[in-house]
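I'd like to ask some things about the structure below.
Removed: one protein chain of the complex. Kept in place: all other protein chains.
So, chain A:
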Amino acid sequence: MKYLDEFSDPVLARRLLDQIHAATTRPWAMMEVCGGQTHSIIRHGIDQLLPDGIEMIHGPGCPVCVTPLEMIDRALAIAATPGVIFCSFGDMLRVPGSGRDLFTVKSAGADVRVVYSPLDALTIARDNPDREVVFFGIGFETTAPANAMTVYQARRLGVRNFSLLVSHVLVPPAIAAIMEAPNCRVQAFLAAGHVCSVMGTSLYPALAERYRVPIVVTGFEPLDILEGIRQTVVQLESGTHEVTNAYPRAVPPEGNVPARLMLEDVFEVTDRTWRGIGMIPASGWRLSARYRSFDAEERFAVGEIHTDESPLCRAGEVLQGHIKPHECSAFGKECTPRNPLGATMVSSEGACAAYYAYRRLDLVEVGA
């Protein structure tokens, strides 16, 4: 119980944990969809405080990790174009494309800038009217309203040297894809609170009904996560499969109406490839016809770039459990967390990265 004193209210945390322990009579596997929740669970050791049978399965909710390779390659091609200022959130710089990453391109002299908000990129465009400024628009439903508003503003203000490289992904189709996968072990979902802050909860009852899984809207802080897990266990134990909201202080059922209207105006639904998972139908957004002239893919004619994962990389087999990470010949050699070749080494929660961090003895044996 060494982690308990890190909780903002250890007494409340203890009480929630006691209730979870008291409610649990058999093993359950639940997935936290959001990478922010995964981070919080690991950081606070929540998984270690839970009853033994309760397994937290980490979901695909990390926008950086699931951005497909061809999108990274398009970003790299645009960033390397003379005259371009390429703007991105900082955590995209190390994500590998086919050969390089944005950081390498920047070191080689490209003008790659890290911004806090997409609006900063629009300001850079207005300050540099003779340059093309491109923003790398990745993320889930939480981030999409910011990017939508930025394109809307660019159009309204007539900023023509700004464009968006769009790679948005949506949570509900991913939940469906996870449930439809063969050997799916997930029995319940902790839904991502801030995605629901924007989108509301109306899409989830149909999913809960179709797949007969409880879906509990959950926040990000340790106490929020414990409360989400508690509500999930109570449902699992009683055999119900409903949508409940364990994060009502930031999630009204209707979400954020002005943001949803903006999203409907600026984007339209499209198929998207998720790195490490593959194509999920209708799982993403692209710019709608009115805003298509702000699409960096068209402006820089990079839409046709298609790339394959490194021929060395066997992430697909790792993800399906066919091989263990250290059985990949690139593991720990061409491929490390600092220079990842594949999706499963990109994110610190990926299987290859976890093996690299904790199972280096295997590496020595294999290498010997």
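The rule is short, and it goes like this: a contact is a pair of C-beta atoms (placed from the backbone, for glycine too) under 8 Å apart; a residue touches a chain by one contact, two chains touch by 3 or more; residues count from 1.
As a convention for this text, contacts and distances are computed from a predicted model.
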| item | value |
| --- | --- |
| Among "ATPase associated with various cellular activities AAA_5", "Hydrogenase maturation protein HypC", "Alpha-ketoacid dehydrogenase subunit beta" or "Acyclic terpene utilisation N-terminal domain-containing protein", the UniProt name of the subunit that does not appear here | "Hydrogenase maturation protein HypC" |
| Per the touch definition above, residue among A:17, A:46, A:110 or A:149 touching the missing chain | A:149 |
| Contact partner of the left-out chain, one of A:119, A:184, A:269 or A:354 | A:119 |
| Selected residue (touches chain absent from view) among A:19, A:98 or A:256 | A:256 |
| Touch residues of chain A, complete complex, unshown partner | 6, 8, 34-36, 39, 43, 62-64, 89-91, 116-120, 139, 142-143, 145-146, 149, 153, 156-157, 194, 197-198, 220-222, 249-252, 256, 258-259, 262 |
